[in-house]
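Complex shown without one protein chain; remaining protein chains in place.
We call the chains A, B and C, going by the order they appear; numbering starts again at 1 in every chain.
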Amino acid sequence: MQNRHHALGFSDQDVLNMYEIMLETRRFDERLWLLNRSGKIPFVVSGQGQEAAQVGAAFALNKEKDYVAPYYRDYGFVLAWGMTLREMMLNNFAKAEDPNSAGRQMPGHFSYRKLRMLTHSSPVTTQNPHAVGVALAAKLKGDDIVSFVTFGEGSSNQGDFHEACNFAGVHKLPVIFLCENNHYAISVGLKHQLSCEHVSDRAKGYGMFGKTFDGNDPLAAYAAVKEAADRAHRGEGPSLLEANFYRLTPHTSDDNDMTYRTKAEVDEAKKHDGVLTFAAYLRELNILTADKEKEMEERIKKEIDDATDYAEKAPFADQDSVLRYVYEERD
Amino acid sequence: MQNRHHALGFSDQDVLNMYEIMLETRRFDERLWLLNRSGKIPFVVSGQGQEAAQVGAAFALNKEKDYVAPYYRDYGFVLAWGMTLREMMLNNFAKAEDPNSAGRQMPGHFSYRKLRMLTHSSPVTTQNPHAVGVALAAKLKGDDIVSFVTFGEGSSNQGDFHEACNFAGVHKLPVIFLCENNHYAISVGLKHQLSCEHVSDRAKGYGMFGKTFDGNDPLAAYAAVKEAADRAHRGEGPSLLEANFYRLTPHTSDDNDMTYRTKAEVDEAKKHDGVLTFAAYLRELNILTADKEKEMEERIKKEIDDATDYAEKAPFADQDSVLRYVYEERD
Amino acid sequence: MAVISYIEAVTQALKEEMERDEDVFVMGEDVGKRGGVFQATKGLYEEFGEKRVIDTPLAESAIVGVGIGAAMYGLRPVAEMQFSDFMLPAANQIISEAAKTRYRSNNDWTVPLTIRAPYGGGVHGGLYHSQSMEAIFANVPGLKIVMPSTPYDVKGLLKASIRSNDPVIFFEHKRAYRLIKGEVPEGDYTLPIGKADIKREGNDVTVISYGLAVHFALQAAEKLAESGISTHILDLRTVYPLDREAVVNAAKKTGKVLLVTEDNKEGSVMSEVAATIAENCLFDLDAPIRRLAAPDAPSMPYAAPLEKQFLLSSEKLEQAIRDLAEY
Partner (left out) sequence: MAVISYIEAVTQALKEEMERDEDVFVMGEDVGKRGGVFQATKGLYEEFGEKRVIDTPLAESAIVGVGIGAAMYGLRPVAEMQFSDFMLPAANQIISEAAKTRYRSNNDWTVPLTIRAPYGGGVHGGLYHSQSMEAIFANVPGLKIVMPSTPYDVKGLLKASIRSNDPVIFFEHKRAYRLIKGEVPEGDYTLPIGKADIKREGNDVTVISYGLAVHFALQAAEKLAESGISTHILDLRTVYPLDREAVVNAAKKTGKVLLVTEDNKEGSVMSEVAATIAENCLFDLDAPIRRLAAPDAPSMPYAAPLEKQFLLSSEKLEQAIRDLAEY
């Protein structure tokens, strides 16, 4: 096994950290399903199978300056970006302390101004023009930042995708569009969703840089996003990237994916699961040892237990609060 | 001068007919401006500079079967397709007998069910999904037709363009999307409108055939549309074509184009005007003689005079008719 | 007569219309193999195949726009919007195109398109899976907006919508899908679009409503009957254009009117109902018109207690009717 991370400037500890966040995300996600199945939370939307690219992408951005607009499967991204497990769990329990929306929105609808994370809504792809607007504003103010936005491959068929890309292209704005291509839009597979081979084929129509990478590999994700960010900083405009991976869970906890795909297909995809393959890579290079792994799993379990416990006990927002913050409130 | 039309299967008479329609369109269009400047019609939207491609395209389609959704500059297309000068003039005078809308819509908002011409509205690019719907319906019914739609290059930035193209691509529908790239969207030139070099570069993102051609050459237009139609009939799906030419008039009679472009630029473009260059081609080959030209101009002038006279005298729709046809009326 | 659920009535109507007329077809996100995220199109893909039960790309403006084109060609598409909240990307196609095609072409082109959309709250859907969207479209001449409350009405009105030669938005209350059951004839029947329906006769207070709230009204009326309060209930069924005659008659019947909608209060279709009454039978009223609606906040939150705060209930209706009776 060849060491691929040194060439990217990562130390062994760096990639171990990377892996730890991926694993933490996975374990958190698995816990959500348990909580859902035991009736503690009504709904789960999940990012299993997409953690590698999400975490890799986060490592390529500047956590102190850049603006991000992650979509509803981006647990790996938001964890790497600085949201805590506790906050993520408060979000899933929809409690008052949830920094994303205080329980107003469904889980996975991220928002955190402190972290320069835009508020996400349910109608898909609306975030794309927002990310472009952030980049435009930064350019007007002379701020050297990157604006990063993610969305699914099905969502890349919405008009807003097209309009946002073209706007960013015309104004050569520092935006990174990352399409998380997990091969399904709920039940609809690629063949019925897209007529191009790669979503990144669309980049040319917007005069921008385009690239598809292996979404199961955090290092590939890092390299692609880093390249796009470097271009953005150099004033070379936006990029359209595409992470290629597979949605390992049903669409959400309301879905039954066995009505439209086979277990065999899912099992095949699981072989390429980035959490497993990256662990294998790190084991081969002796970076991830059995001890470290055990320690990691234990720490993670404890943290998730704590977060769950905290979130479960936390209060809901006051019922009367539903009338608040429709408009600015002045005292 | 090399004969280029024989190779396309056109007789000399065919190309003379083609030219005559182009010229008729131009003279009609010029008349509209006179009528507007003399206060007889309140508004003109014009296709000067775009006739060549429009007429060439019409020749490549099947006038007995195909469905068409022309946009507001397509006077050359609709004339070639079978709308009469009188009907076109009734449309511009907004009279009751206007088959397009009986004076309800602005001029150039074409519609003619008898001719399988869809009704056009003002919000740009809404016609694109309609054309796709026609093709889908024909496919469901097993009808072997082509659905043809046009729109401007500015309009190719609307979400509906993207959604329509992708839908047509996924379902491999017999649609021809013809972008009439006249280099301006009102005052906004290509550089601020599009981030790709050619609108047809976008074809790849929809897995479809794409081609840019010289829009001042009706034969180039014919060849491109014929190729796309043949592909459509063979089940090879949609095409995205782009006619490259220049808008010779202001955007509409309400516009003053000298606020955003120079006379020198317009004059330069006029040298490539398809009506002039195709006439030159036909003269060189001795197909268009001075006699024929005179005869043509005279016939056209007379027909336009007649149409104007007729349309001017024709009555408006009854005032009470504004309440009609909101919903189906059953007797 | 068989007792079936609200959603089964949807499926039955679709199936029967597709069997009856081969020009009817269904399109939308996940309507094919998956049978729709709510299972409204369940079994149709198997019966009619992928040509007539079309999984579209994720793009609502295209779904409606392509539907319009197919309708202009002469077919009768039934387009599903997965949630009514997600109709908005298609607003331009619905309002500028579908609604105005007949008018602008002077009756030359028509759009026999049905747009189905699940709406309404109470399913932990949060802001964007709970909204009532009818008010946005209830000012657009050329559209008809149908919002049935019972399985019987669903089947009869959905069939009528599909056969209509004008575009119809057919809103289905997603919480009613499995909650509401009722008797539905097995055979073919249609109900007239544009006609309201008296769901209960009464003399003290008139409730005018539609959709799921009609059931809250019926439950409240049962309760109130015990205290000797008699409630008259008019179900609008079509919220645009309004059945003005039925509204006026219902208001006159008792002289006390409660207008109930799950939508935000300001600018809802109940504003138009109130205006209609105020224009036509002001002097027949014995009490001010009252409206019971959601608060004027964007939409109901996801968290259960907050959602509950937002929603209508039979208790809330009972109280409002009682207040009015005692006025």
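Everything that follows uses one rule, which is that a residue touches a chain if its C-beta (ideal position, glycine included) is under 8 Å from a C-beta of that chain, and two chains touch if they have at least 3 such contacts.
Since the model is a prediction, treat every value here as computed from it, not as a measurement.
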Visible chains in contact with the missing one: A, B, C
Touching the absent chain when the full complex is considered, from C:G67, C:P89, C:P148 or C:G211: C:P89
Residue of A:G47, A:G76, A:P107 or A:G159 touching the missing chain in the full complex: A:G159
Contact residue for the chain not shown (choose from C:T11, C:S130, C:S164 or C:N264): C:N264
Option from B:S111, B:S155, B:N182 or B:T212 whose C-beta touches the chain left out: B:S155
Residue of A:M89, A:L118 or A:A243 touching the missing chain in the full complex: A:L118
Where the unshown chain meets chain A, residue by residue: 67, 99-102, 104-105, 109, 111-113, 118-119, 121, 123, 126, 128-138, 140-141, 147, 159-160, 163-164, 166-167, 170-171, 324-329
Where the missing chain touches chain C, by residue: 61, 85, 88-89, 91-92, 95-96, 99-100, 103-104, 127-128, 135-136, 138-142, 240-242, 263-264, 266-272, 274-275, 277-280, 282-283, 285, 288-291, 296-299
Absent-chain interface as seen on chain B, which is shown: 42-43, 94-95, 101, 103-107, 109, 121-124, 154-155, 157-160, 185-188, 192-194, 254-255, 259-260, 316-317, 319-323, 326
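What we mean here is this: only the chains that are shown with their structure count from here on.
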Chain at maximum distance from chain A, centres defined as averaged CA atoms: B
Between chain B and chain C, centroid-to-centroid distance (C-alpha), Å: 41
Set of chain C residues in contact with two or more other chains: 56-57, 59, 61-62, 89
Contacts with two or more other chains, residues of chain A listed in rising order: 157-160, 192-194
